[in-house]
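A single protein chain has been removed from this complex, and every other one stays in its place.
Moving on, here comes chain A:
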Amino acid sequence: MPEILDQARTQVLENGVGLDEAGVLAVLRLPDEHLPAALQLAHDVRMRWCGPEVEVEGIVSLKTGGCPEDCHFCSQSGLFASPVRSVWLDIPSLVEAAKQTAATGATEFCIVAAVRGPDERLMKQMREGVAAIRAEVDIQVAASLGMLTQAQVDELVAMGVHRYNHNLETCRSYFPNVVTTHSWEERWETLTMVRASGMEVCCGGILGLGETVEQRAEFAAQLAELDPHEVPLNFLNPRPGTPLGDRPVVEGRDALRAIAAFRLAMPRTILRYAGGREITLGDLGTRDGLLGGINAVIVGNYLTTLGRPADSDLALLEELKMPVKALSATL
C-alpha cells in the first residue's frame, strides 16, 4: 500500500481530517495499479463521514447564452462564436422543470442563469419563479446566478433559496488563463457573502481546462479551505466555438483519481458528479465514481447538453444499495 494511502486511512478515514495539498498531489500521482485502492478508501471515507445516501439534483437554465463574461470553456459566453442562442425560460416552463426533477425523487432543484451577476429583470424572474415553484412543487430550491451584491444575497435568502452555487472553476493560479473578465478573488467574495448569509455554499469547478496535476491539487486545497457544503465536479466537455473547444477530454483514470483525491481532501462535503461524466467516463463511469467518493448526482439534462436519462442513474443507485436522500432528511 502506498504511504499516502496509509496516511489517509488514519488521518481521513479514522480522524476525519482531509488531506492537504501535498497529500492530494500524492494521490493524483498514484500509478494506475493503486487506483482501485484509492477509490476504495475514498468510498470508505464517504460512507464513514457522509453515509450511504445520495443527493439527487436537477438543474435548469433560466437564462441561456449571451453572457458578457469570457470563461473559455463556456458555450454560453456571448464573446465566442458558439451556436448557443440567447433565450429566457418562462415561469410555467420553470415550474415544469421543477416538477420533472421532483418526479425523479430529487430533493434539489437548481435554477441557473448565464450572467455576470443578476440584473433587476433576472431578480424579478427569480422572485416570481421561486414563489411559483414553492407553491406547486415539494423540492428545495438552489440558485446559480453569478456574482452577487449583498442586497441580492439578502433577497435570495428572503425568497427561500437555501443553497447558492458559485464555482471557482479552477485553482487561483490557473484562473487567469481561463477567465479574463473577472477575477478568482471576485468569485471568492461572493462566496464569502453567501456563507455569511446562512445559505449553503455550493462551489466546485471543471477539471481538464489545461491545468497541471499540481494545479488540480492546489484547487482541491483551496476548495477545502472554503469548506463548501457541496462541491460539484465537472469534467470539460469541449464545446464547439469556445477557446477550449479543441482540448482533449480528461482521461478516465485521471478523472477517477481526481474524484478519490477530492474526497480525501474533503471527507464531509457533498461531492457531486456534474457535467461531462458521460463524455469522460462513459456509461461505467457513474458506477466507478459512486464507488469512489461521489455521493451526489445531477440527473436528467444539463444546461446546454443532455445527460443520461434519470431512470438509468436511479436504477444504478438501487443496484448499489445507495438510498436517494429524502426531503425530510434535508430539511
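Methods note: contacts are C-beta pairs under 8 Å (C-beta built on N, C-alpha and C of every residue); 3 or more make two chains touch, one makes a residue touch a chain; residues count from 1.
Throughout what follows, contacts and distances are computed from a predicted model.
Peer 1: One chain isn't displayed here; going by UniProt, is it "Biotin synthase auxiliary protein", "FAD/FMN-containing dehydrogenase", "RNA polymerase sigma factor" or "DNA-binding protein"?
Peer 2: The chain we cannot see is recorded in UniProt as "Biotin synthase auxiliary protein".
Peer 1: Identify the residue among A:L5, A:A97 or A:L156 that touches the chain left out of the display.
Peer 2: Per the contact definition at the top, the residue touching the missing chain is A:A97.
Peer 1: Touching the left-out chain: which of A:I4, A:A38, A:V54 or A:V84?
Peer 2: Selected residue, touching the omitted chain: A:V84.
Peer 1: Give the residue, chosen from A:V12, A:I59 or A:M322, that touches the chain omitted from the document.
Peer 2: A:I59
Peer 1: Determine and list the chain A residues touching the chain excluded from the picture.
Peer 2: Counting over the whole complex, chain A touches the hidden chain at residues 58-61, 64, 83-85, 87, 89, 93, 96-97, 100-101, 103-104, 240, 278-279, 299-307, 310.
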